[in-house]
Structures are given as structure tokens and as C-alpha cells.
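A single protein chain has been removed from this complex, and every other one stays in its place.
Coming up: chain A.
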């Protein structure tokens, strides 16, 4: 292990790796990524695979529009197939009230070039043939949203970063951060000390622990909540291509994996704050019941796997991304509240620009880590798929 590095990124999930890759791409050298387990094991490998631009606020829409542009080119850029497909996102709408909210969102999304639209239940059924449209009055549909393979995306970023000289240390845990007079001196790990002047906290659910080590003086409330996902045996391809979402059914989301054919998804049941991610029987029952209401034929499909993961939540369900002014060269990109995977390409690009160029054209102000301290929360971002 190196004993000195210009930049130490703490967290080997897709956010940390995307930041490492993008920094190296902008010409930064001497970058180290620390991961306390194996790559992706925190939140990335447990996510629901979805990538969408259908948000209800300008910043997330613009960020995700850029992110999708990047996702489209990742296979070529990183030299490894991340299995990104634009299979769309379909939000089922059951009431006039919901319809009005989605109408407003669609108008906003269209203004920023996202081609979402409201469609009829019949059109929704054409997109997802086994869909139960009972009670559905409309749906919000965007064919340019999609999904990708979290496992492959992590390795694609890791390998591309390594090719640019980034060193990645797995099973290496940050234990302490030495700061003197507002300047970072070193990161202490279970494998020794790395002298450095710059730290990026990309530890998501564990980010508060890293902030504490560095003595970050402001309040950045990030708490880990257990969410669970399920995967079924493969079914006939092309049945549930988009991510299908219903708020009426407790925030259920589901999609059929493009290559594997199994249905993957979950719903809004959460536990916490906790670092325990043991799966629960209540979730298995609840998710089965909800899946079967939306796609009745799923009653006859076997569940082969259930697993737990984290949503590292902030009070407004938006991440904290930016510079911590009190500590020279300390940055944070954490608290993704379930959106880290989809945002990773653009977050890496934006933060790298901020660090190297001192500015970025992406709306990072929205994710200002100081907003909690000021009591100024953003509109709640949809937490879904």
C-alpha cells in the first residue's frame, strides 16, 4: 500500500469509483480509493438497477439527463459492457390527485428535454402486457429511462480508473483522519497510514463516521435505513421491460432484468436507522402481495432470492455533495437516499470538475451540504427504484 497520495477517496462503491475515474480522466494523478469490504458491497450491489430522469425538481432532472447521456456511452468509454438499456420507467396513476402531480412533473421534465408523457392505461398495457390495469387511470412514461447492471458498472469504473493509474485498496478501512489547523495530514487505515492533503468522503451510509473522524463541524444528517429487494426465477423475456412503479401499492417497483430474465424489485418497507440488513419475512410477504396485485401472473413465479441493503437517507432524500469549507480539501458525496447508482456518472463528472477546475456547469448547489445546517431542505425527491 502507498504511504502517500494526493487524493484519498473513502468508499469503493460506484460513487467513489466514478469520482476516482473522473478525477484521473481530468489529469489528476496519485489517487487512492479505500474500501472496507469488497467493491460495491455497501449500497451499490444491493440496488434495484433503475436509472430514471422522471424527478419532480429541476436539479435532479438536469443531473439525471446528463447522467443518462453518460450511461449511454459508458460501455465504449469504460471498455466494459455495463448492460445499460433504455427500457423506460412507467409510473402507474390511480387518482386525479396523482395525475395532477404527474402532469406538473412531466411539464417540468419536458422543459429540460426529458421526453416523458402521460399515457392511457391501454398504452401502458401495450408496454407491459401482463399488467393489471384495474383502477389505473393513466401512467407517466419515459422511454429514455432505463436500467443497468450494478455489478458490471462497478467493475467497469474500477478497471477504467486503474488503467488511468488509480490505486484501489479493498478490505482497507479508514480508522482516523488526521487534521491540523484545518488541513488534512493523513488517513489512518487498518493497513497503515497514508499521508494526504485531500479526502473525499464517498462512504454513503458510513459517511457520518468519516465526517466525525475528520472533525467536520457542520451537521450533515445521513442515516442508514434497511430496504430489501427480491428476485424471481426467469420469466419469458419482454414481459416487464420498463421499471413499473405504483405509489398506491406502498411504493412498489419492479422490472425484468434484461439479460437474466428474472423480475427484480421491492417496495417502501423500511427499517431503521440501522446497519442490520438481514432480510425479513414481512418483506417477502408484502412484496409478493404487491407484485401480484400489479402483475397477477407473478403469483405463479418463484422467488429465488431476497436481500437487504441501505438507503443512506437525508431529511429531504437528496445527497450532500460538495466542499467542506472548514477543512481544506475535504469533500463529501454521500447520503444518496437510494439514487446513488443512477446519479453516479454525473456526480463523478461534476465533483471532479469542481475539484480540478473549481467550477462545474452541473447544479451541485442543490446538494449543498450546508443546507441542513441552515435548516433549508429541498423538495423531497421521489425515493423509488
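Criterion: a residue touches a chain if its C-beta (ideal position, glycine included) is under 8 Å from a C-beta of that chain, and two chains touch if they have at least 3 such contacts; residues count from 1.
The rule is simple: contacts and distances are computed from a predicted model.
Peer 1: Quick one: find the hidden chain's UniProt protein name among "Substrate-binding domain-containing protein", "Probable membrane transporter protein", "Proline dehydrogenase, delta subunit" or "Na+/H+ antiporter subunit G".
Peer 2: "Proline dehydrogenase, delta subunit"
Peer 1: One chain isn't shown here. Among A:26, A:164, A:188 or A:303, which residue touches it?
Peer 2: If we include the chain that is not displayed, A:303 is the one touching it.
Peer 1: Residue-wise, where is chain A in contact with the chain that is not depicted?
Peer 2: 38-41, 45, 151-152, 155, 170, 231-233, 249-250, 260, 268, 279, 284-286, 288-289, 291-292, 298-307
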